[in-house]
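As you look at this complex, bear in mind that one protein chain is not there, while each of the others sits in place.
Coming up: chain A.
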Amino acid sequence: MSAPLAAAPTTRARGWLIAFSGIARRETLRFVHQRGRFLAALVRPLVWLFIFAAGFRAVLGLSITPPYQTYVLYEVYVTPGLVAMIQLFNGMQSSLSMVYDRETGAMRTLLVSPFPRWFLLGSKLIAGVIVSIIQVYTFLAIAWFWGIRPPVWGYVTVIPALVLSGLMLGAMGLFLSSAIRQLENFAGVMNFVIFPMFFASSALYPLWRMRESSPLLYDICRFNPFTHAVELIRFALYMQMNWGALVVVIGCLAAFFGAAVFMYDPQKGLWARRKGGPA
């Protein structure tokens, strides 16, 4: 029988770093074990790029709009939207994983850790963003061979935008996961959150096009946080800054994460008050 070791140094900064790296490692391991998830994450935007974009190119005309300095092919226009799409689906996947963890009980072991809940949820969020960025760069590498070649430094300047948009979409997923009781209910999220967010945005078509067809839809797109994530990525990929999008993305990130922490807090959260089991 082994003798017990001393209590872990949980209050030291090193302990926090260890906890974060452990959570990030677990998320990465889960991602690696689910090869189908990686393939699905890549196939989805690639289908848009290879097939839909080819079709839309013939139909849609694009004017010269910032950050582009000249006329661009539809494939070029849609690429930042598809990058954001990867992050949107990844955020929802993380959310699905949280619901799954809650159903299987794995969430309880996370929440009974001595670290603060905001830190645990934030670590999970950041781990999800790391996974999404791996997917994004794999997609951008394939797109490069397809002729989508933003400036080389754009691949660097887009990183902060990817981090912010990934955090915002992940935080939204986290918030949604706190409100979803069962895994079966997740299909509703696909229909009522992911698809409307994606299609009612500037991911697939410029907003001026949308305004031509429906002013109401245009307004919806303008207020859609996903539109701002797309534009933040689009500008950053071409080494420019869209300040308006930056402010909206940071604001939405703070709001979604704050709401998620609130919902997962046993002292305040709504799910804790339900009559069913905890976490």
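Structural remarks
Operating definition for what follows: contacts are C-beta pairs under 8 Å (C-beta built on N, C-alpha and C of every residue); 3 or more make two chains touch, one makes a residue touch a chain; residues count from 1.
As a convention for this text, contacts and distances are computed from a predicted model.
With the options "ABC-2 type transport system ATP-binding protein", "histidine kinase", "Outer membrane protein beta-barrel domain-containing protein" or "Ferredoxin-NADP reductase" in hand, the undepicted chain maps to the protein name "ABC-2 type transport system ATP-binding protein" (source: UniProt). Contact with the undisplayed chain is limited, among A:F115, A:Y137, A:Y218 or A:F262, to A:F115. The chain that is not drawn here is touched, among residues A:G22, A:G188, A:P215 or A:G258, by A:G22. Although one chain is not displayed, its contacts with chain A can still be listed: residues 1-12, 14-16, 18-19, 21-23, 25-26, 29-30, 33-34, 104-106, 108-116, 120, 266-267, 272-275, 277-279.
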